[in-house]
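As you look at this complex, bear in mind that one protein chain is not there, while each of the others sits in place.
The block that comes next holds chain A.
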Amino acid sequence: MKPLVLNVAVAAIAMSCISSTASRAAWEPVRPVEFIVPAGTGGGADQMARTIQGIVTKHNLMKQPLVVINKAGGAGGEGFLDVKTSSGNPHKIIITLSNLFTTPLATGIPFNWKDLTPVAMLALDEFVLWVNAEKPYATVKDYVDAAKKAPSGSFKMGGTGSKQEDQIITVGIEKAIDAKFTYIPYKGGGEVAVQLVGNHVDSTVNNPIEAVAQWRGGKLRPLCVFDAQPMAYDEPIADGKAWKDIPTCKSQGLAMEYLMLRGVFMPPKVTKDQTEYYVELFKKVRATPEWQDFMKSGAFNTTFLTGADYAKWVEAEEKRHEGLMKEAGFLASN
């Protein structure tokens, strides 16, 4: 994939030479910008894209409108292929989730993140291990003991999608504690949380924003977070407990870490000024109070990366996904 990166660089230099007069003034969109969401309406990526759209509109951060378009087909493959084939189009950006890695690996569609131009990492989404509040397990240890004691495969884990982040975490837990779960895929995170409230599954790894309402309502209990350190938010949510009070899974003897990328990419062969424009735009978005409220309500990890750092992070993460999915037997057969 090296040659492609080189091509992009060469093209970028060539383009900036051709448009040297124009590039003196910073690039700005001249048409409405399409903001592609490779997932359905109402999900986490969709919410984030629409929040950004709302912030941009409210604070007048762009002269041209930003239009959110969902292209969810084939676990997001439709959206990625659309951006991949819009080579050189600076009026198109895409928000990604972990399906940036998992979809091409699991389905074999002709796409790799290196086909796109990285812009910025906006945040990382946390994963928390949830159980029904009526269940007796108060700690990770109780939970692990119960899962190990149950007959193989009778312990049910609910999650969003198949061979995606939730199932990868489930396989990670199985490995870490040497037990066998039955993973049941559902369409959306909200539905998964409600299935847990209704006791149709035994546990879930919902994102904070998907399950927080049920936690506050006393229906669900968080056991641990799949991050290296506890979450940063110390405002009490339920029973005087805050996000910060949820221990990391690792500290509780469940060695699995996972964070989901919420980042932005552009089509291949766009110029540096064009990427710069969006980096600056997202910096402005991040400074607004609405964005900070949104981060707080979803207990996001607010790491922000751009340029080479971002690309390096994505590359490492791709390797990790490939390893995790290979171990789990999730790779497409061809």
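Going forward, a contact is a pair of C-beta atoms (placed from the backbone, for glycine too) under 8 Å apart; a residue touches a chain by one contact, two chains touch by 3 or more; residues count from 1.
The rule is short, and it goes like this: contacts and distances are computed from a predicted model.
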So one subunit is absent here. Using its UniProt record, which name fits best from "Dihydroxyacetone kinase subunit DhaL", "Tripartite tricarboxylate transporter permease", "Copper-exporting P-type ATPase A" or "ABC transmembrane type-1 domain-containing protein"? "Tripartite tricarboxylate transporter permease"
Write down which of A:109, A:123 or A:270 is the residue touching the left-out chain. A:109
Across A:100, A:128, A:177 or A:194, the one contacting the chain not displayed is A:194
What residue numbers in chain A mark contact with the hidden partner chain? 40-42, 46-47, 50-51, 53-55, 57-58, 68-75, 77-78, 81, 106-109, 153-154, 156, 161-164, 167, 182-188, 190-191, 193-195, 197-198, 200-201, 209, 212-214, 216-219, 290, 293-294, 297, 330, 332
